[in-house]
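For this view, one protein chain was removed and the others were kept in their places.
Letters are used for the chains, namely A and B, taken in the order the chains are written, and counting of residues starts over at 1 for each.
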Amino acid sequence: MKKNRFMLILGLLLIAALALTACTATSGDVQQAIEEVAPTLQAAATELAPTVQAAVEEIAPTVEAVATEMAPAAEEAAPAFEPMSLAAPDCEYGGLFKEIAALDELTVQFTMCAPDPAFPSKVAFTSFAIQPSEWLESTGGTGELLEHPVGTGPYMISAWNRGEEVQFTKNPNYWGNPAVAENLVFRWQAESAARLLELQSGTVDGIDNPGPDDFETITNDPNLQLLDRPALNIFYLGMNNTYAPFDNEKVRQAIAMGIDRQRIVDNFYPPGSEVASHFTPCSIPNGCAGEEWYEFDPEAARALLAEAGFPDGFTTTIEYRDVVRGYLPDPNIVAQDIQAQLAENLNITAEIVVTESGAFLARADAGELDGLYLLGWGADYPDMTNFLDYHFGAGSSPQFGDHFTDLTDVLAQAASLAGDDARAPLYEQANNLIKQHVPMVPVAHGGSGVAYLATVQNAHVSPLGNEAFASMDPGKDTFVWMQNAEPISLYCADETDGESLRACEQVTEALLAYEVGGTAVVPALATGCEPNEDLTVWTCTLREGVTFHDGSALDANDVVMTYVVQWDAANPLHTGNTGAFSYFSGLWGGFLNAPPSE
Amino acid sequence: MSSATEPAVPVAKLPPLDDAAAGDIGDFRANSLWRLTLRRLFRQRSAVIGAIMLGLLVFSAIFAPWIAPYDPEQVLIGKEDVRKRAAPCIHLLGCPADQPQHILGVDGNVRDQFSRIIYGTRVSLYVGFLTVSLAVIVGTLLGAVSGFLGGWMDNTVMRVLDVVLAFPFLLLAIAIVSVLGPGLTNAMLAIAIISIPIYARVTRASVLSVREMDFIEASRALGASNTQILFRRVLPNALPPLIVVATLGIATAILDTAALSFIGLGAQPPTPEWGSMLAIERNQVFSAPHLVIFPGLAIMFTVLAFNLLGDGLRDALDPRLVHGSGVAKE
Partner (left out) sequence: MTQYTIRRLIAAIPVIVGVLIVTFVLARAIPGEPCTAMFGEKATPEVCEKFNRDKGLDKPIATQFLIFAKDMLRGDFGDSIRFKRSVSQILIERLPQTMELGMAALLIAVTVGIPLGIISATRRNSPADVATMIGANIGVSMPVFWLGLMLAYVFALLLKDTPFQLPPSGRLSAGVNSIPFYEVYNLQFTAGTFKASLFTFLSNFYIFNSIITANWTVLTDSIRHLILPAIALATIPLAIIARMTRSSMLEVLGQDYVRTAKAKGLKQRQVVMKHGFRNALLPIVTIVGLQLGLVLSGAILTETIFGLSGVGRSLYEAITARDYPIIQGFVVVIAVGYVLVNLIVDLSYAILDPRIHLD
């Protein structure tokens, strides 16, 4: 009995304790949230105060950050502009930037450690969209910033109902052509069939990536229009030359000849796709320099394989991840066809292994995939370095095994030259070397598509996946767009997935931009970025009179701040969602003050 | 006559520890019980239908190479003039004779779907029987030992099983397969693991009800060891409810494996497993519905066969039936 009573009391105590901790913990959580939001609110309040004084206050923190002398500017209506800058002590840290400096209110100068012909293409990328320095500071580089980007774009974020939709409203003060539709809504749905159904039933105005088999249905439906997204990607069959039998160049060449790539593209890719004549798509300058890929020739392939010592084929695996990408619209089906082709043409028995996406990429990067594997790459910016250097350059991962030194040399040379014409002979050489060594078999440049209701005027598709909805006219107040997945966060400096980037693209703008529906670089927040002679200094002139969604004016310090928080790993605002800022490190080489790796 | 009394044992899920419910089997002499059961079973219309359906399935599994017109993994590109995901073409129903006949159409890899479905029977039956056998063996042993020995052992085992049961079963299966790596064998293993508690509980309940009975005392007095008593006397009495639960369990196992395959964690291509066939083509539900409808129907047919048979068995094995049906028939 006594024992029972003891248990009872103990139990009551435990429950009470649990309940208490639960309550306090929840409130603690929210408390924290308030603390995060409070400074933002304050900042917003001061910003809105329409006096000159408030404007001075706005600039103040920036000025403090730079810690330079401040000239008294009381007499003038506008506060004095104190240019910000940040310089690397030297170029040893491994990145491309030497200095980023505001010269005056509307001029920013980027000094590079090495000539960078791809500078304009990179600067136009969504991750480097400019946000007000005050906003970055007041959010501490995370929290509210992830939900609520403050940009200069044609749309402003009005609400993000997690799990359901992101809502945008028109920016009435847009510097360019104002958005046509008053509201824009982003929704998402992972299954292509369901997306198409939403479009057919008219609940959405446009959908991303209809299934390859649905292209015909859409074309035949008078209520719909289909736009092909040009193939700025590559799907390849990977091999690692440190594992037998792929250490034998003849085996690799045999596989290159023994697969009927035309059959794969004809049967399993949507219209607009191409058999890959080279690793790089032809629409990228110099992409198709050099010889075309091997013809399909099973007999020659078998002969080569026999010569290499495998007259009866061998056993291997085909490893891939079950993730739909523009370059691989139907992974399971394509994998099974390659499996069947290997058996039929080369007598190679390949077992299919589906690996979870993350684990698969980790294994590829670490050079641990010992069989054949299916992988691809989509362009970040339209330049050869984005394809070739990343995969075959001296600094690339061991995903194909040991580097081919003749190839890495050529690529290093090419990357140091300015101008596409000057680089052309080198890329021709590089493409030929890839054909000779067969580090992988390029299979297809996968086309994908975007479908809209036929009533949508001015519909277009972007090869880079960043459609500009502001220019489209749905014929009503609200344009509803349905994509594959929900954005992860809306601070795109620290996001990598296309779904997030597309949402950011509507709200924020970079110094330069890609033309609507194309890849050519056009002016945006900067009217232009001019290089010096050897391409090591780029000077960008900002557009006058551009205001952010919060009413503040765009100036050079906003640009510097946007870059610096990404560049300088020691900056307190270098936080973001994950803190990885992968596009910055990927495109500009690395971070300043990066913590030493262990 | 459809079944008269429905069960304390619903499909694959048991009421919470109700020691008496599943266990009041009493001491029938084995022989007559089985004969009685069989006779009762064949009076159950649902059981007979279930048995016939199962017979069909077993037949097509065994004779798959003769029934199926194609090799299930044969890609027909370049071999026949047929489009990928072509709709069914049956000559008898007016499909032009110059087109190759594919009675259930062609899948995304241009393979004959009918052949794949026929071969899929093998996979599903294999999955069902093997998974449940594994779960029954482990579960019975656990349940029997813990029920028979009682005490802390019993308590520990039951609490561990409670932990397993506190997860939604599919979630736990997903987690286990994620750890082991996707694949048919691992999916089966995961489903076996999560269904162990069910069999352990059924066995334990029977053992508890039988443990204190006179004939056990008698055996003990005759000098039989614990192991002997457990395997010779106790377990046979736990068999009838186990058979019922296991038959219904096969149905669930097939359904769950299909669900795992559907989310890409079960059978890997090109294995003709219905769940993965359906999963690979699920985006074609509007453009090529035959690729989603038929594998789904096949799963349903198989699961239905086991469910009907299981129901029939339960009615036939449940002693309360004698009473129940007797009264209800008036």
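Going forward, contacts are C-beta pairs under 8 Å (C-beta built on N, C-alpha and C of every residue); 3 or more make two chains touch, one makes a residue touch a chain.
Quick caveat, the model's predicted, so the values are computed rather than measured.
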item	value
Full-complex contact with the absent chain, from A:I100, A:I130 or A:L146	A:L146
Touching the absent chain when the full complex is considered, from B:L104, B:L142, B:V157 or B:A251	B:A251
Of B:S146, B:S195 or B:N307, the one touching the omitted chain in the full complex	B:N307
Footprint left on subunit A by the chain that the document does not show	7-8, 10-12, 14-15, 18, 21-34, 142, 146, 159, 161-165, 183, 185, 187-191, 194, 197-198, 200-201, 203-204, 355-362, 365, 375, 377, 397, 478, 480, 486, 488-489, 496-497, 569, 577-580, 582-583, 585-586, 590, 594-595, 597-598
Residues of subunit B (touch criterion as defined above) contacting the omitted chain	1-8, 10-11, 13, 15-16, 46, 159-160, 162-163, 165-171, 174-176, 178-179, 181, 251, 255, 258-259, 262-263, 275, 278, 282, 285-286, 289, 292-293, 296, 299-301, 303-304, 307-308, 311, 320, 324, 327-328
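As a working rule, only the chains that are shown with their structure count from here on.
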item	value
Where subunit A and subunit B are represented by their mean Cα positions, the distance between them in whole Å	47
Partner subunit B, residues of subunit A touching it in the complex	191-193, 196-197, 211, 213-214, 217, 263, 267-268, 322, 330, 332-333, 335-337, 339-340, 352-356
Subunit B - residues contacting subunit A, complex	73, 75, 77-78, 84-85, 108-110, 178, 181-182, 264, 268-270, 280, 282-288
